[in-house]
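Here the complex is missing a single protein chain, while all its other protein chains stay put.
And then chain A:
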Amino acid sequence: MSQQIQNITFDVEKIRKDFPILKRKVNGYPLAYFDNAATSQTPIPVMDAIVDYYSNYNANIHRGVHALSQEATDKYEGARIKIQKHFNAEKAHEIIFTSGTTHGINLVANGFGKFLKKGDEIIVSALEHHSNIVPWQMLCERTGAVLKVIPMDLNGELVYSEFEKLVNEKTKVVFCNHVSNALGTVNPIEKIIKKAHSVGAAVLIDGAQAAPHIKADVQALDADFYVVSAHKMCGPTGVGILYGKEQWLQKLPPYQGGGEMIATVNFEKTTYAGLPHKFEAGTPNICGGIAFGAALDYMNQIGFDQIAEFEHELLLYATKKLKEIEGMKIYGEAAEKTAVISFNIEGLHPYDIGTLLDKMGIAVRTGHHCAQPVMDFFKIPGTVRASFAFYNTFEEIDRLVEGVKKAKMMLQ
């Protein structure tokens, strides 16, 4: 084992005990889970929060006069405050619960239909996930606005100077992920936000891939919107948040109509509820929201700095080891990236490698990672993507490297 590992005080073995799933076997081998960028695993405290909710205070929130409803409301709103503090939003009602990142993006994209006219421009980055491209294309079709793309270079980094050229007085919205899901590139969102604001454009940052690794401060970033999913950061699936600056959330029209989001209703006119309820029609994922709060508590207890540091060591170790394999090509070698390695082996299909790794109990993702434009840029059908989390170990990475070597031997 390398020197650097011994220097780490991070107790990964202790942390792994919090994740029961890591003990299971797959195809006769201990599971080595490297698909964390798709979804992270769930620690016991988060599962406990879910069981506690359904065991003790399952009730609909906000309208009940009975004790259970009050308790559920307190816990749900308590989770909103935890999330507000985590992302350092100025106000709790700037945190809108959603079903996940995609929902948050659609909510904003849909609302912007009200402000856009023909010829207005929307800028997205070349590194976007499909969920970050399609809603804006739909919006462009509806409004006649034009979609512009910030190009990337061969390292998988956005070309900032090109972005500067794209920004002009017609730019109304800029859309960029904080971290690329396909390559792990950390984008220079501070600069992008500042530049976009200089022409009065709003900026939506997709934080889905950043939030598990980087604690974003939405006020310091001056982001207008920031969206995340809980399931990528130790929380349950089907819940996430949209952070929006109060002034923007007040201007945006409601996305869905229904209960919870109204102030008064009659057949002549309905008036909408204030923030955050205006955007939270219907009974929300109450348990999910509370469990998301528990997930943030769990990760903060470990510490995001510690998590980032350990994951960076994993990344360096895996990159070095994988590069020793002949024919290895790593896509995305940005100076700043999270613990994601997207790769191919010359002459082999990523799907074959992924299938054989699975037979060895190693979970990776193969394919285009919902980022076809990124794959087109590199002129490849897809990659094998290994994405690490703070509960992965150096031994598991050794298994990944050996597994890739074995797959290569079998396939060639």
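The rule is short, and it goes like this: contacts are C-beta pairs under 8 Å (C-beta built on N, C-alpha and C of every residue); 3 or more make two chains touch, one makes a residue touch a chain; residues count from 1.
By our rule, contacts and distances are computed from a predicted model.
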"Branched-chain amino acid ABC transporter permease", "SufE family protein", "RNA polymerase sigma factor" or "Thiazole synthase" - which is the UniProt name of the missing chain: "SufE family protein"
Option from A:Arg16, A:His130, A:Lys215 or A:Lys359 whose C-beta touches the chain left out: A:Lys359
Candidates A:His197, A:Lys215, A:Lys323 or A:His349 - the one touching the absent chain: A:His349
Chain A residues that touch the omitted chain in the full complex: 27, 348-349, 351-352, 355-356, 358-359, 366-367, 381-382, 410-411
